[in-house]
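Single-structure report; data block below.
A single protein chain has been omitted; all remaining protein chains appear in their positions.
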Amino acid sequence: MTENTHTNEPHVLPLSIYLGIGSILIFLTAGTVYAAGIDFGAYNLLIAMAIATIKASLVAMYFMHLKYDNKLYLLLFLSAIVFLAIFIVITMFDTLRRGDIYEIKSGAIRDAVIYDSLPADTTTHAIADSLSISTDTTDVVIDTTH
Amino acid sequence: MNKMPETHYLNCKKGIKSWLTTVDHKRIGILYLLSIMFFFFVGGMFAVLLRLELLTPDKLYIDSDMYNQFFTLHGAIMIFLFIIPAIPAILGNFILPIMIGAKDVAFPRLNLASWYIYMVGALFAVFSLVAGGVDTGWTFYTPYSTTTSTSVISITLGAFILGFSSICTGLNFIVTVHKLRSPGMTWFKMPLFVWGMYATALIQVLAAPVLGITLLLLIIERVVGIGIFDPAMGGDPVLYQHFFWFYSHPAVYIMILPGMAIISEMITAHSHKKIFGYKAIAYSSLGIAFASFIVWGHHMFTSGQSELAAMIFSFLTFFVAIPSGIKVFNWVATLYKGSIAFTTPMLYTLAFLFLFSIGGLTGIFLGALSVDIHLHDTYFIVAHFHYVMVGGTVIAFLGGLHHWWPKMWGRMYNETLAKISCGLIFVGFNMTFFTQFIMGAQGMPRRYHLYDEAFRPFHAFSTYGSWVMAVGFCLMAYYLIRSLYNGKPAGNNPWGALTHEWQITSPPPEHNFETIPITDHGPYDYDKVVAKSTLTEN
Partner (left out) sequence: MSQSHSDHPEFLQHHFSDAEQQRESAKLGMWLFLLTEILLFGGLFVFYAIYRSWYPEMFINAHTVLDVTMGTTNTIVLITSSITMALAIRSIQLGRLKQTVWYLVSTFGLAGTFMVVKYFEYAHKFHLGQLPGHFYTFTGIEGTNPHVFFSAYFLMTGLHGIHVFVGMCLILWLIVKTKQGKFSPQYYTHIEMTGLYWHLVDLIWIFLFPLFYLVG
């Protein structure tokens, strides 16, 4: 099988790589703490995340050997990130966009009317009257604004 | 006359302990068969009881609280304990390693562990049944699920644990397919059943962890009150639905993809014709797996999510129809000019094509935003998902069970009774659920205990249908169990099929193969290789 072409000898990296990458990681940690002390406004989060992503990539590529191993593992790792991104981004299409089209007014939910049988005249307005709700359906009364 | 082999996986070791500690994928498949069929029976009982209650518009024999618990348990048991594990854990476990020429799955002990995890999860679910029941519906929507006094925690904990069982099976299959294929078994010589299982396993591994965290958050919210989903504390109940459906929509494809995988297998074996569009079917499985992750919001069109999100989800939902359509057209094209044998598995295959097409197409109605506003939370939805889940997955599962039954036990069932049972289930199913499309379109809401007199004839007819189906299932249980004792020995290859599992004895030997098989032809090369049925040559 094509996937089993590796030799049985373990792939040993030189000590300098581990120590070098380790030093970079600690340096970047100091860097991100320092950067957090400066106010970049809206870019604060972006900078912190960029540094964290670089650190995470280093750990994954060198400590977890993704750079040297079968690329299938890299694919799996990246697909986890991709699906997570799908989860966050699409959910935010909802959570950040509620009430864009219809203005939703918040307020107490009206008292529900409990009824046993429908009145004889079952036109829409008759039902609406019997339940004492307005037929103006834009007046939705659920609080979903944040 | 065919003879049973002298030693095989069933009799190589004896005693209950040899079964409970087995790491043989075939025996684990049988363990799953017994436990999953038990829960199928329990879930089925709830279904029959529910339909009986709905015979009349007023209370017949259970009150509304009990009714709520019944439909919740029917849903939760059928989804989490039956339909999600059924095909991968029973047929996948039994057949997949043999199909690719392996002696076992990659992690046999993990495989056994997955069965024990399944049983522990099932125990929690059963516990909630005796400890007061659950009345939230199988979706456990907040805020009701965090406030109701019924035993939500134990059943969600059960579902949480069952998620791990599902992950273990999926993980095992992916590694097995990648690393344990026998020489010559290239990716595009794998039977399509393996492709379907592989796509299913990918979804299991990617989606089940999110269910895990969702249910964990639900439990923590209920026990401690951390304010994630509780609007009184600034939380958002709709966010729970996002979390839940991010798993549970892909889970719907965990249910249907294995069914499709079985159909691809049966349709060629019983029409003795090379599959039409092998690669298209293989890739469409992966396509469905991917598409399943970007459409979850179509369960939430009326939940108060933003209009923008609803439109995006509605748009994306239509994409699911493309790979599904590719599959159906390829299956139909496979039948064209094949030498079709009307065996029981073939009858189930044809039933699947008919029922799944209805289920799939009504899914497109529901994916359309404006239509869904009218049809949501009606019996139309109930009918739609039963057409896909029962008409699709369960019918395919039953077909697969009949297809591989002679391989599992070495004996044939009574073909005549099997055909009668298949017919009863098909007719009963359509009686039960087609009526529900009509009711739903006319506005009968789902999950209602008491209903308007106008719907009485529909509900009554639906209930009669459920009885026809129940008779069909009882008949099936009868002849399948009977076949174990006095069924005719099936021989290695009763259907004259070409995949690896039909080249070894029935039941298979303990380690599947005497020598590692070399794959030199495709799984469906009926135009090149002739395989005679071991039933007809005598």
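Per-chain numbering from 1; labels A and B assigned in written order.
One rule holds for everything that comes next: a residue touches a chain if its C-beta (ideal position, glycine included) is under 8 Å from a C-beta of that chain, and two chains touch if they have at least 3 such contacts.
Keep in mind that this is a model prediction, so the values were computed, not measured.
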Which displayed chains the unshown chain touches: A, B
Residue touching the undisplayed chain, where the options are B:L206, B:L366 or B:L424: B:L206
Which residue of B:L10, B:I98, B:I228 or B:V295 touches the chain not shown here: B:I228
Sites on subunit A contacted by the missing partner chain, in the whole complex: 3-4, 6-8, 10, 12-13, 15, 18-19, 21-22, 25-26, 29, 32-33, 36, 44-45, 48-49, 51-52, 55-56, 59-60, 62-64, 69-70, 72-73, 76-77, 79-81, 83-84, 87-88, 91-92, 95-96, 146
Residue numbers in subunit B that touch the chain omitted from display: 102-104, 106-108, 110, 167, 171-172, 174-175, 178-180, 205-210, 212-214, 217, 220, 224-228, 233-236, 239, 243, 511, 515-516
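Going forward, only the chains that are shown with their structure count from here on.
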Contact footprint of subunit A on subunit B as seen in their complex: 178-179, 181, 206, 210, 231, 236, 238-239, 242, 246, 293-294, 297, 300, 304-309, 312-313
Parts of subunit A lying in touch with subunit B, wherever the complex brings them together: 1, 3-4, 72, 79-80, 83, 86-87, 90-91, 93-102, 142-144, 146
